[in-house]
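Let's turn to chain A:
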Amino acid sequence: MSLLEIENLTIEFPNRHGTEVAVDKVSLSVNAGEILGLVGESGAGKSTIGNGIVQLLSKPGRVAAGKVTLNGEVISGLQGESIRKIRGSKIGFIFQDPMTSLNPLFTIENQMVETIINCLGVSYKEALERSIELLTKVGIPEPEVRIKQYPHQFSGGMRQRVVIAIALSGEPDLIIADEPTTALDVSVQDQILKLIQDLCTDLQVGCILVTHDMGVIANVTNRVAVLYRGKLVEIGETKDVLGNPQHPYTQSLISAVPLAGKKVDRFPLVETIESIESGLKSIDVTTHWLGQSSQHHNTDDLLIIKDLNLSFLTQDAFFKKNRKRLQATDNVSFSVKQGESFGLVGESGSGKSTIARMIAGLQQPDSGSIVYDGVELINNPDKEKVKSVRQRLQMIFQNPYSSLNSRMKIKDIIAEPILYHHLAKTNEVEGIVGDLLDHVGLGRKSGVKYPHEFSGGQRQRISIARALATRPRLLICDEPTSALDVSVQAQILNLLKDLQDELGLTMLFISHDLPVIRQMCDRVAIMRQGKILELQQTEDLFEHPKDKYTRELLDLMPRFDDLTHDLNANSHV
Partner candidate 1 sequence: MLQFLLKRFLQAIVVMLIISLLSFSIKDKLGDPLREMTGQSVSEAEREVMRDEMGLNDPFLVQYGRFIKDALHGDLGTSYFHKLPTMTVILKKLPATLELTFAASLIIIFLSIPLGVFSAIKPKHWFSKFIMAVSIVGISIPVFLTALALIYIFSVKLGWMPSFGRGETVHLFGYWETNFLTKDGILHIIMPAIALSSIMLPLFIRLVRAEMLEVLSSEYVKFAKAKGLKAGKIYFKHALKNTMLPVITVGGVQIGIMVAYTILTESVFQWPGMGFMFLEAVNRSDIPLIVAYIMFVGFLFVVVNTLVDLLYGVINPTVNLLGKSK
Partner candidate 2 sequence: MKKQLGFIGKVSGLLLTSLLVLNPATAKTLKLAYDADPVSLDIHEQLSGGMLQLSHMTHDPLVRWAQDLSFEPRLATSWERTDENTVRFKLREGVKFHSGNTLTAADFKWTFDRLKTSKDFKGIFSNFKALNVIDDNTIDLVTDGPYPLVMHTATYIFPMDSKFYAGKDENGKDKAEIVKDGASYASTHTSGTGPFKVTSREQGVKVVFDRFADYWDKDSKGNVSQVVMTPIKDNQTRVAALLSGDVDFIAPVAPNEFGQIEANDKVQLVTMAGTRVITFQLNQERREEFKDQKVRQAMAYAVNNEGIVQKIMKGFATTASQMSPKGYLGHNESLKPRFNLEKAKQLMSESGYPDGFTVTMMAPNNRYVNDEKIAQAVAAMLSKINIKVDLKTMPKAQYWPEFDKRAADMLMIGWHSDTEDSANFYEFLAMTPNKETGMGAYNSGNYSSKMVDETTMKANKETDDAKRAAMLQSIEKQIYDDAAFIPLHWQNLAWASRKGVNIKPIVNAMNFPYIGDLAID
């Protein structure tokens, strides 16, 4: 008998227009000491299954049918107190973002001890002892000291360890880890996954690992279940599923993952996912408004950055010597050639986004120089000149939703920069906006809708269209696909590639995702703690990394190239 048995689980979300079936007759099982991966894209229902098991579904979701058995005991359909006693004591939970899973106002001690007392009914003293023990187990140094601290005093990785310790504190038989490493840096992700893997083996705890990341699946799971739109399409041993996927969806999903080991020209698309609007008109950029950017200087280096410095005050003090500063960028210099794709890679806090913000003028450096298209952007007295060159430099952000004004129609959002900079006659604007929407694959008809009517990938297309509206020569893409599913990521990356080819765009591509960088960039700079450690041609960097840190990063990159090698070789790309 398995630890957890799920039979024909169906979860529904009733709404005004009817009932949406989020999970459709899914059956699976988890054994003690085993990690089962649940993989799929957004909307596949993978998190819903996890929440449905312990009835933490957000309203109005409900378990409509099916049976969940834990250790032979039926737990589906339990109400109130009975299901509460399952939570924590029998099933532990780990959520995606350790920054938000812990209550910021209480100490770790407070939050751990309350859980232990609640689940095990022991005395405070004993609960405290157990807490320290658990913290030691999950690798928190000096647990006696750190348990007195508040969540904000821990780094992201450490917090996730604390969350794991809390999940374990009720001595559960099963842990449901919902995207436990998505919010973490590559190096930390590796440690946390190893920790979960070891704990499962040592404590003989079963684990459901929900993730969208094929690399994670490949690295730690024993078995994997692939979900597509609420349905289980494939389940089996991880190496079998990844190495020899049976279902066409699994096949195309795997092929869409950017590979760290090899560069391809275009990403294969996942056909079953939201298709691009058919019948798009492509435009001939040589004659179209979009291609007629004014004032082309034929400079070799479009962007030259020299000795850029910026530090943030981390602790204010009345006397200067007591103030503490964080060097966000430390003498950074590099240049980007006309038409090139330049990658900036680093973990969070490495300063890569800060550089982008300084180029875009959102932040002022302490010292250094940024020359774009032959014009100095920093402390240039000719403000008009700076403004006019900056207009040919656009940014695309990670979160496409928050960067779009939710009260404006899409066509107005895109028309705004054209009108603001007087780039076209007023009567032409509507046509241009339509062409842009066609060109990014949304179709001109979508112009009358509002941002919230679009999915994440579509919104990113909108922000690309808006960025193009000023006819920029340089696009700064700051983690443009980090918030997107693999299949959508593939579409967006393809779109960016196409646009670059057609319009001769130069790109500064910022990402923590090494495989993506490999696919997108000609040259790459590796950043850490505000410094550039290594700058090389992409292929050279991936094949022959010089810096120790670069090698570490490459090693830690979750790979499933090996497992899927055959598949990729055979796919028709």
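With respect to how the candidates were assembled, all candidates are chains of the complex that A comes from, given by their letters.
The rule is simple: a contact is a pair of C-beta atoms (placed from the backbone, for glycine too) under 8 Å apart; a residue touches a chain by one contact, two chains touch by 3 or more; residues count from 1.
All values derive from a computational prediction rather than experimental measurement.
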| item | value |
| --- | --- |
| Of 1 or 2, the one touching chain A somewhere in this complex | 1 |
| Parts of chain A lying in touch with candidate 1, wherever the complex brings them together | 54, 56, 58, 84-89, 92-93, 95-97, 100-107, 114-115, 118-119, 150, 152-153, 163, 166, 170, 315, 317-318 |
